[in-house]
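Have a look at the structure below, then the notes.
Excluded from the complex is one protein chain; the other protein chains are retained at their positions.
As written, the chains take the letters A, B, C and D, and residue 1 is the first residue of each chain.
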Amino acid sequence: MLDHKLLEVHNLKKYYPVTGGLFSQHLGDVRAVDDVSFDIKEGEALGLVGESGCGKSTLGRTILRLEEPTEGQIIYRKTDITRLNQRELRGLRQEMQMIFQDPQSFLDPRMTVGQSIGEALLIHGVRDDKEREQRVIEILERVGLEGQQGLRYPHEFSSGQRQRIGIGRALILNPKLIIADEPVSALDVSIQAQILNLMLDLREEFGLTYLFIAHDLSVIKYVSQRVAVMYLGKIVELASRDEIFQNTRHPYTEALLSAIPGITQKKKTRIILPGSVPSPINPPAGCRFHTRCHRVLPLCHQEEPNLRDIGNEHLVACHLYRG
Amino acid sequence: MIKLKIFIFLLMALVLLTSSCRVAREAGGDYISGTSAGDAETLNWILAADAASFSYSGHTLDSLVTYDNEWRIQLRLAARDVEVSGDGLVYSVTIRDDLKWSDGSKVTAEDYVYTLKNLMFSDWLNYPYQSDWQEEIADEIVFVTPEVVSEVTFTLTRRTVDPEFIYTVRGLTPYPKYIATKYEGDAEAFTQAPEFNNLSYTGNLGPYRFVEWLRNDKFVVARNPEYYLGKNTGAPYFEKYTIKIFGTPAIVHAALEAGDITATNIDPDKVGKFKGMEQINIHTVPSSGYMLLAYNLRDNGWEGLKHKEVRQALSTAIDKELMIEQVLYGFGEPAFSFIPNTSPWYADKGIAKYGVAPLLDKEKAKELLLEAGYATRKTDGSIEVGDKEGKPLKLTLITNAGNDVRESVGYLIQQELAVIGIEVELKFVPWATELGKYLRNKVPGSDQEAAFNNGAGAVSEEPWDLLVIGFGTNPLAPSGTDVFYTTKGGLNFWGFFNPRVDDLFKRVKSAEALDEEVRKELYAELSRLIAEEQPVNFLAFQLANAGFQKSVQGIEPGINMGYNYHLWYFE
Amino acid sequence: MPMKKNWLRDYIIKRLFFALIVALGILTVTFILVRIGPTSPADKYLANIAARGQDVSQAVAAIEARYGLDKPLYEQYINYVANLGRGDWGWSFSTSMPVIELIKTHWIYSFQLIFLSSILGALVGILIGILSAVRQYSKTDYIATFFSFIGISIPNFWLGVMLILLFSVKLGLFKTYYDSGIPIFSLDNLRQLTLPVITITTGMLAGYTRYTRSAMLDNLRKEFVRTARAKGLPERTVIGKHVFRNAVLPLITIIMFDLGSIVFAGAYFTEIVFGIPGLGRISFNAIFADDYAVVVTVTLISAFLILMINLITDITYTYLDPRIRYD
Amino acid sequence: MTNWLASINYITGKVGGIRKLILILMAALLGVTILLDVLVVEKIFDPLGYLYIALGTLAVLYGIYPLYTSRRLVGYYWERASQNRLAVAGLAFILFLILLALIGPFFTTDPTATNFEEKNIPPLGFTIEESVYHPETQQSISKTITGSGKHPLGTDNKGRDLLAMIVSGARISLQVGLLATGIAVALGTLIGVTSAYLGGKIDNILMRFTDIMMTFPFFLLLVFIVFIFGPNLAFIVLVIGLTGWTGTARLVRSETLSLRTREFIMAAKALGASDSRIILAHLVPNVISLIIVIATLSIPGVILAEAGLSFIGLGDPSVTSWGMVLRAGQQNLDTAWWVAVAPGVMLFLTVLAFNFMGDGLRDAFDPRSAV
Partner (left out) sequence: MEKAILSVRNLKTYFFTQRGTIKAVDGIDFDLLPSECLCLVGESGCGKTVTALSILGLIDSPPGRIVAGEVVYHDVNLLKSSREQVRQIRGKEIAMIFQDAQSALNPVLTIGDQIAEQIKLHLKFSRREAKERTVSLLKEVGIPSPAEAADYYPHQLSGGMKQRAMIAMSLSCDPQILIADEPTTAVDVTIKAQILDIFRRLKETRQMSLLFITHELGVVSEIGDRMVVMYAGRLAETATVAELLGNPRHPYTVGLINCLPDMTQGNDRLQSIPGTVPSLIEPTNGCLFHPRCDKALAICRRQKEPSVLVNQGHSVFCHLYSPAETSQPC
């Protein structure tokens, strides 16, 4: 079980064409996800971290084929899901589910939450009303709500409760893989902890595999076994949690880590990155991070570094570690 | 080719003359005549077919002769009345010698003859009233022959006698030859000729000169200081004469009440209100327009209508006086003949007066229907009207939408016929639809071009039974009405075919009728015959109400009230 | 930023190109409508000829030449577009002049009416709307809202007649009709346009008040207003500079959109009621004279006018709104 | 607890369950009537009747049935809308009008029945003078006409009962308002949702077409079409519907575009929902509040358009609509003012009522006014 790969992503690309000019010609692409490869083992939680616009959400959605990939392979249990048609895909949907970020938006305001959760069952052929109702009640209770609350509309719940409902909806099909797209970033600190705990509990109970997307390294650290760091459409570092946090290699990851304000640690020197993330339409030549990097080499301007294993299953894309 | 001879004698339309000597007055003031009727279509009179167009150009261009309220001749461009040879074939016209075109050149007999020969009779211009100037000789239609006699005299020679041709001649107006030759032969150029479209050629031929015509808004003419009738009198006396078009009658009436306009026609139901106003004068005058109810005698009408008794029965059931009182508020007189009672030819001796007592009797009507087989007597003695199978009768009445008086008449007929047990369904259709789908007819399946009378077998596209329409008859020349009542009559759309009527009309237009007594007798005979046959039910002659500001002086109320309008003045 | 100039030029060319497509679309729609109508313009023309007692058979040939009815449909279409393009808009038989001449003499009457009403309606409407929004839920707001609802709901053809009855007939303050003899550019003309302009403006003004109010409210709730206030700016500056600047952009679009739907229809009725010899009246009379060419042309002209206005609005908007300008 | 069953059923993916039943029933009804129309000479429905059935089906499927299944949500919005007193007054007036149109005809006389003996009777409590001319004496004789209880609103110059005409006009105006708006809104929604959801070329073509239609001034286009095809009520309704959808399409499109990016649509996709399910179960119900508001606010415009057509003489001459009565009354404004005043006032109040209600609904549905 341990080394069994549930999901493999090979050279995945997702480009959004940019059109403009006189005849709406193709001017270029937003390279939201640009040649990304990684895998997730069964039962593992992979944390995906990066700043807004780095392509982490797009990556998550592309894996589920909510966005059509431009290039590359997504292999789920030996099936390349990029080649599936819509019907075949629907079968796979039961196994892969998503948890969304915005509690104001991920529930249909015109449906009761019971309907929202039950919809999944309905789509996947659970036609029996009693059975559906029973399962909806069960799952509601499992995520910490009352079955009776299934009759209510989303606007009658708080953000934290809505996130519980979102989790419930994702879980009702008994999926194997959950892609959680910033599930706690819109929540208050005290609620955040509740939801994170819930997700951890459920993982054990249902034997789930997580791809946990977040911008907050402290959250990532808490929930994942391995961590991938994305910058401008690429994975720049990928390693086990302990490696990432204790043996940080990529300058960007270093900067991210140093930027987290903690309350108990001593004031440390902070790496402050200059400027902001460049446009994904025209990413800088060479290493994409070189415009902000505090340890930049001349080589970084010309050559794009590859993601390389520097040992201990620690992958990093940086010329500093060319070996 | 047959023309539609619907003359509408609008009061303001007549621009006519008198040579009576009056004291010269100071000219002054703007005369504004309001109307809610449609605008004219053209000022180029030869192309015109609507009354408003003749009226507009008439302000700048007199005809040879006009008539006063008693139908007496009033000379205009003619030096003396048209002379007819003893055999009734040669018409001699002498015009005044002081008539000038705008460039100062004299108006001559040559201009008239040119206008007749090269314009009105031409085949490139397609003058709408050509048939007035044609006669039928050995199945061929030919024009009368105009000929210049002298500078001011010309003759028109016919080969057949038509005693009423003289009225056509008297209405003649000329085009200047020197301008018209430029456009001769090119209909489009003629249609768009600037001189004719802005009446810049009219010289001293009319009391006013053209100033401006803003379509659908106003037509403005200004006093013509050189007017040939104004030499001694200084006429006309209005500096400016405007015809102002309004969107709705309510606003025209409001404008008269507010004093913004000088004169307008007043709807019958509003006369009472205006009569109470200090500043307004109302003249109630006869008109030659009348309303009638036509019966469809063609194959797509109710078959009962083909029986004279049935038509008489229907006419007996409709109360004309009630109609006049209720719809026209009293401003009308019952009609029984196609000749208006204001006409010198009107004779009502022996005419069956359907629709007024004693020929107004709903029970009598039912009995007539019973006799014709369109009713059954019930056990209680009452008569129930129905068709041959005994089913209730349902007739369709058509009239043109938007004419409130005609719609009202329709409703009233519906009400009246309901009393004798006939259900009438009203259909108000646009005028163009009425013409195209109800009046024009053709023999089904044939490749005929639909026309108003395509012979006995022809029927209209849509079936109808009754139709309310208004006509005008020229009171001086009723013989023109033959188009409605003779077998070959081009407007005999209702399909009335009667050899005796044909014969009588033929005689009216023959040498025999040169004797006015004979003609009068013939007309009386025709009136009696048509009244007896009742192909149509004549309903009422309407009385017009002209409202003026009190300040307008010199008006002589009467049927041709406008004949001396150039002598009118502001107090 | 160096791309900016090019971009703007490209944008304008693109808009023009779209406008051209829309223009062709308009022509096509009218062409199809006229073609599939139960009576073709030729029929109506012939009916008119017949109604005047003229010979129909003679006219048929001329009609066929004019409308090219014997030619294939696409040729007729090309003919139709080409004629319109050349300014040959047909002959109006009910007025005996070329349609283009008719339009040339009458457009000014419509224009003055629409121009004055739009300006007045926009100015007053926006002013009341601002007031209403700034004092939301106050008495002013309630009164303005209530009256604007009444304004929107009054049928303006009805209002016009009532105004004439009251002000012209009963009070004698104005003439009962529009006097086209008065020069367009004169005070007297302005005076006699008072009632017509009020008639059109009532509904429009009410609409603008509502739009402005909601556009202002939208922006009044935005955070940058709070920023402006936190800067200590006087309320006048906050409303006038910060809020209104933002509200005015969507307003322009709405006002221009209204020009087509509300103002043109309003002018149509008003011209009929007040007897103003503008295009609406021309079209109204042409309907009753069955004068096809005029009805088609007036419809086309107003559509093209709106197209132009939209084009100008679009470009102006692009220029005024930095969010679009530098995007 | 079991009462969610119904509510869960409502989101059945493809049309199913009760909806299917409704659809089948309506289709059957339509089929039977068409058959009867073809086979039997006498028509059962005029064209408007078919529109009623078609729109009724849509209304039941997408209006009443969902409203019924989500009673609690409706209750929530009602609570919010009912706080706007003008909106409630508007609703009350509209209900009154509907009642008037439905049962009024049983209590009034035939609006087309003329009676010249009773013409120009002023409303109850008014008195006018009328004079009739006598050609023989050349005198006018005046008489006084006083309003009576028999014709509480008076009669017109053909003796038709004004109250009956108002009732008939209410029927016509509501028919035109509801049917034409129904067509326009249904069409606009279809085009808007399709355009937004499918995007790309189809979106481009549909929106360009919308542009073209929008460029025509609505009323002038209406006049143009009615002028060409002739005035007929069913046709006028159809034309208003077929030309009046552009605004709806635009609004619905932009609303759908913004909904499309909402995560719940993504979530439904992730659950494996098909396109049609997403459109029918998620997009349409979510734009429906917008559509209700658009529809309510479109109705006055449509009613005014029909009245305007009648006013300029392009109305269906065979029906007694308010515009028609107004036009007739206009001609006699100085002698029988009440004929023009009554339909004018009704038109005004109706339009006002719909505007009030639309505004109230918009506020109720507006998430910003939720506080």
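The definition used in the following text is that a residue touches a chain if its C-beta (ideal position, glycine included) is under 8 Å from a C-beta of that chain, and two chains touch if they have at least 3 such contacts.
What you see is a predicted model; the values in this text were computed from it and never measured.
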Item to check | Full-complex contact with the absent chain, from C:Glu101, C:Asp179, C:Asp218 or C:Asp321 | outcome: C:Asp321
Checklist entry - Just one of A:Ser218, A:Asn247, A:Asn282 or A:Asn306 touches the chain that is missing; which is it? => result A:Ser218
Checklist outcome for this item: Only one of C:Ile12, C:Val81, C:Leu127 or C:Leu233 touches the unshown chain, namely C:Leu233
Checklist outcome for this item: Contacts from chain A to the absent chain lie at residues 51-52, 158, 160-161, 188-194, 196-197, 200, 215-219, 221-222, 245, 255-265, 267, 270-277, 292
Item to check | Touch list for chain C against the chain that is not drawn | outcome: 137, 221-224, 226-234, 237, 241-242, 245-246, 249, 321-323, 326-327
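Note that only the chains that are shown with their structure count from here on.
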Checklist entry - Which whole number of Å gives the spacing of the CA centres of chain C and chain D? => result 25
Next on the checklist: Suppose each chain is reduced to the average of its Cα coordinates; what separation in Å results between chain A and chain B?
Outcome noted: 90
Next on the checklist: Quick check: what residues of chain D touch more than one other chain, meaning two or more?
Outcome noted: 230, 313, 330, 333
Checklist entry - Where does chain C touch two or more other chains at once, residue-wise? => result 39, 161, 165, 272, 284, 288
Next on the checklist: Quick check: in the complex, which residue numbers of chain A touch chain D?
Outcome noted: 61, 64, 66, 86, 89-90, 93-94, 96-98, 100-102, 105-112, 114-116, 118-120, 122-124, 129, 132-133, 137, 147-148, 150-151, 153, 155, 166, 169, 173
Item to check | Residues on chain C engaged by chain B in the complex (per definition of touch) | outcome: 39, 43-44, 47-48, 50-58, 93-98, 102, 105-106, 161, 164-165, 168-169, 172, 175-177, 180-181, 272-275, 277, 281-282, 284-285, 288-290
Next on the checklist: Which stretch or stretches of chain B touch chain D in the complex?
Outcome noted: 248-250, 253-254, 257, 268-273, 275, 284, 322, 325-327, 329-333, 401-402, 404, 407-408, 411-412, 414-415, 427-430, 433, 543
